[in-house]
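Left out: one protein chain. Kept in place: all the others.
Up next is subunit A:
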Amino acid sequence: MATSWTPDQPIVQCVEVRKSFGALEVLKGISLSVRKGEVICIIGPSGSGKSTLIRCINALQPISSGSIQIEGIEVTDPRLDKLALRRKVGMVFQQYNLFPHKTALQNVMMAPIHVLRQDRAEVEMRARALLAKVRLAGKEDSYPGELSGGQQQRVAIARSLAMRPDIMLFDEVTAALDPETVKEVLVTIRELAEDGMTCILVTHEMNFAREVADHVYFTDRGVIVEHGPPETLFTAAKDERTQRFLSQVL
């Protein structure tokens, strides 16, 4: 699809995004923009619509009104090739969602081989390199059931990266992990961010958000209450709701 998008424009642009499940409105007009290479953290209490927002960015869920553009392509366009869009956007889930009948290596290799139809030998080389990058060298032939939560989540990250996405979405990826394995996943994400990957994270890890994020959005009940660079949001929040939330979690 021909677009006039250039890398100096926002890579993700949400304008007045609304989303309802029946009578329940979970997103009540969200606007945000992300530039290439930026790391965005979305924080907020449970049920504030954070996960719904990033699922909408990936077109896993349709939005009710508003606009979401990725590299200038309108996600809500009914003529849009959703699969082509998703190739640009990698997504990592809270529950890892690895394919349990495939080994770690096969999990990483599947999409490039079957979706992108790339050469198997070349894909395998890249998949092994990716697993090494997420510090899972030696676990290539393990099945997801044989790996710890943290290891599974790192396989899931490698699986998304194998598609060479422009943007990575992380949906509370450490929420289901044991405290001791949270760190290894966060280290992996931090390295990605340092490599210049555009990342949008929904997270409860405030310290991580503070260290890694370029910009933090605080959402509550479907609206963005406040946003700004972490140094100001975490230390000098203006809104009372933000202050209350931060005092509870910090």
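For this structure, a couple of remarks:
By definition in this document, a contact is a pair of C-beta atoms (placed from the backbone, for glycine too) under 8 Å apart; a residue touches a chain by one contact, two chains touch by 3 or more; residues count from 1.
Rule of thumb we're sticking to: contacts and distances are computed from a predicted model.
Entry comment: the absent subunit's protein name, as recorded by UniProt, is "Amino acid ABC transporter permease", drawn from "Amino acid ABC transporter permease", "NADH-quinone oxidoreductase subunit H", "ATP synthase epsilon chain" or "Putative RDD family membrane protein YckC".
Touching the chain that is not shown, out of A:L60, A:V187, A:M206 or A:V223: A:L60 (per the contact rule at the top).
For the options A:H101, A:R120 or A:R244, the residue in contact with the chain missing from this view is A:H101.
Along subunit A, the points of touch with the absent chain fall at residues 58, 60, 83-84, 86-87, 89-91, 93, 95, 97-101, 110-111, 114-115, 145, 159-160, 163.
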